[in-house]
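Quick one: this structure, given as structure tokens, is what I'll be asking you about.
Apart from one protein chain that is not included, each protein chain of the complex appears where it belongs.
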Amino acid sequence: MNEITKMVLVTTVICVFAAALLAGLKQGLSARIARQEDYYVRGPVIQELLKGSPNDPLADKVIIELDGEEVGVYPWIEEGKVRRIALERHGKGGYGGDVVVMTAVDLETDRIYGVRVTQHKETPGVGSRAADPVYLKRYQKLPINQEIRLTRDGGQVDALSGATRSSTAIADGVNRAAQFVLKHEEEIVKRILEKKM
Amino acid sequence: MEYLVLVISAVLVQNILLAQYLGNCPFLGVSKQMETALGMSGAVIFVITLASVITWMIYWWVLIPLHLEYLQTIAFILVIASLVQFIEIFMKKTMEPLYRALGIFLPLITTNCAVLGVALLCIKNDYSFGEMLVFSISSSVGYALALILFAGLRERFAISRIPEPLQGTAIGLVTAGLMSLAFLGFTGMT
Partner (left out) sequence: MRIIREFTKGFTTELTPFRLVLGLCPTLAVTTQADNGLGMGLATTFVLVCSNVLVSLLRHIIPQKVRIACFIVMIATFVVAVELLMQAFFYPLYQRLGIFVPLIVVNCIILGRAEAFASKNPVMYSAVDGLGIGLGFTLSLTVLGGIRELLGTGALFGHPLLGASFEPFGFMIKAPGAFVTLGILLFLMNLLTSLGRKRAH
């Protein structure tokens, strides 16, 4: 056999095997990896936000595909009814890129139940202060049927002084979550209960 | 302003060699003489910048659309290895003097984890194209800075009396530790 042919052939065969092995492994493990990520990355935040729920929100998580995007929703189920849900959205416009915000919504009152920041790259000590749960309390009880914005944009929430861009990104994340729930509430509840049955 | 913070942080505060521990093998290997340290620095700045640009494009324009993010390690290392080969051939043909100065360092660079490390950090930190460019250039400049400073110190070892068991890598590591301590002083600047 010609040397060059052999070189190309061997390299190709090795690459194909490598790709097949990895694709198989990825396929087999992806569900487990997603669960681990949930447990370690979002678990602590969910536990704080939905503290006191009788069910395990992580185990009852449903993934909802709507408008071409996948959104994971963590429910608080009590007496067969979905009372609160938490969901994660990316808030745009932060100083260091997207701020990932976990928002819990109370479905009985249609108001915000709580807000936490899961991931951000804001400047430590400056923008990062906006991720503080004490500041985030300002979002509690805001109704979701109107746009959630900062007061400087004509909304209801004060920005944290010196951290305007980070605050804007958080407000954007909360607003996206609120709009998503407002638009798809019935569908979300239906899917959660279907999974629970 | 944002870029300035990024530059200061990458060159001084988060120096890839002394604070992030990337590229230590060649650091200890080629820092015995100033001349080789300068050559290596040039090659590193060139390769890190080019490799980061290409891997960034591959990640965002090829791997993400195809949902193959998990293959980034394998894709990046292949790109870097072939890039280095390609640069070597290209330089030899077109830029003879530059090749003579940097050529011998190029094969060493494939296994320099700073190259793959910076490429991976650009992805991990979600940098935009501009940020990636600034970050990779300033990181490699930081690498060069540390390497050249260190080579300056190490040239003195030849004329100092060092106890025998400490000679070579041992004293090199302790010195690197003291330099790293000095760089730690920049923490909080950004």
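By letter and in written order, the chains are A and B; residue numbering begins at 1 in each of them.
By our rule, contacts are C-beta pairs under 8 Å (C-beta built on N, C-alpha and C of every residue); 3 or more make two chains touch, one makes a residue touch a chain.
These numbers come from a predicted model, not from an experiment.
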Field: Residue among B:12, B:48, B:71 or B:91 that touches the chain left out of view
entry: B:71
Statement: Missing-chain contacts on chain B, rising order, are 18-25, 28, 70-74, 76-78, 81, 110-113, 115-117, 120-121, 124, 164-166, 169-174, 176-178, 180-181, 183-184
- line: Against the hidden chain, chain A presents residues 3, 6-7, 10-11, 14-15, 18, 21-22, 25-26, 29, 32-33, 36-37, 39-40
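Basically, only the chains that are shown with their structure count from here on.
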- request: Averaging only over C-alpha atoms, locate the centres of chain A and chain B and give their separation in whole Å.
  value: 35
- prompt: For chain B, which residues are in contact with chain A within the complex?
  reply: 2, 5, 70-71, 74, 125-126, 128
Message: So in the complex, the part of chain A that touches chain B is made up of which residues?
response: 18-19, 22, 26, 95, 97-98, 121, 123
